[in-house]
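Note that this complex is displayed minus one protein chain, with the remaining chains in position.
Just so it is clear, A and B label the chains in written order, and each chain counts residues from 1 on its own.
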Amino acid sequence: MSRITTLEVVTRQRTELVDITAGIRRLAAGSGIREGVAHIFAPHTTAAITINENADPTVVRDILAALERLVPQRGDYRHGEGNSDAHIKASLLGSSLTVLISGGDLLLGTWQGIFFCEFDGPRKRKVWVSFTDSG
Amino acid sequence: MSRITTLEVVTRQRTELVDITAGIRRLAAGSGIREGVAHIFAPHTTAAITINENADPTVVRDILAALERLVPQRGDYRHGEGNSDAHIKASLLGSSLTVLISGGDLLLGTWQGIFFCEFDGPRKRKVWVSFTDSG
Partner (left out) sequence: MSRITTLEVVTRQRTELVDITAGIRRLAAGSGIREGVAHIFAPHTTAAITINENADPTVVRDILAALERLVPQRGDYRHGEGNSDAHIKASLLGSSLTVLISGGDLLLGTWQGIFFCEFDGPRKRKVWVSFTDSG
């Protein structure tokens, strides 16, 4: 039996970090897993998953601004769709992330949240989550 | 019994992204796994694993060009082997990646392929893949 579940994410900007911590937590609770891990995966080539601070929203703004400075939307790119920067940012931040689960809940540091990283929105996106028991 | 398998990758350029999706898919089929995950690992310090678009080859070109612009081969480095940029790029893209498996096949987004990232080739390289059942 597959334990893969899906979270729908609607993004509203071209680049945006959407806090999906509550959504992933809800999927974990629904899965019935007690001890193990959650594998979180973005099935897109212009989006990523990252963990960072979700208390002060200026952190997310600084992350997006730094990525835009390092990999600007307009540049000397070959790919003809105008979203090369989004592909590059996706590989820099990464498509997959593993979070530990204990006592049925995600284990995160005090300031940590899980973010869906949109780099070529706005769009309707998906996040796939698979749970593996280690119990 | 170990479920670790190895994919051999021969790279032909100093920096190159080699599409290993079909190879990983073949290992998954051979493993007999139905539901679970594939952990894909590059056992090298000047190479990485990433997921990005494998339909239009200009995407890969733009990723490599952006990495070269951000971390040029020639620079003010201390490491004496002339491949400091390759080590830095390896850490930026990452050594490990987890892909979900369902119904015996890798689950990837429509445009996603799995790439071995060579940053100090050409060389003979290895990719290690471990399968974990969640069934």
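FYI, a residue touches a chain if its C-beta (ideal position, glycine included) is under 8 Å from a C-beta of that chain, and two chains touch if they have at least 3 such contacts.
Bear in mind that the values here come from a model prediction, so they are computed numbers and not experimental data.
Undergrad: Taking the full complex into account, find the residue in B:Thr11, B:Asn54, B:Thr98 or B:Gln112 that is in contact with the omitted chain.
TA: The single option touching the absent chain is B:Thr98.
Undergrad: From the list A:Val9, A:Ala86, A:Val99 or A:Val129, which touches the chain that is not on show?
TA: A:Val99
Undergrad: Tell me which stretches of chain B touch the chain missing from the display.
TA: That gives, for chain B, the contact residues 1-4, 39, 41-45, 70-71, 75-80, 84, 87-88, 90-92, 94-96, 98, 128, 130-133.
Undergrad: Of the residues in chain A, which ones touch the absent chain?
TA: 35-37, 50-53, 56, 58-59, 61-63, 65-67, 70, 92-94, 97-100, 102-103, 107-112, 132, 134-135
What we mean here is this: only the chains that are shown with their structure count from here on.
Undergrad: Which whole number of Å gives the spacing of the CA centres of chain A and chain B?
TA: Taking the average C-alpha coordinate of chain A and of chain B, the gap between them is 19 Å.
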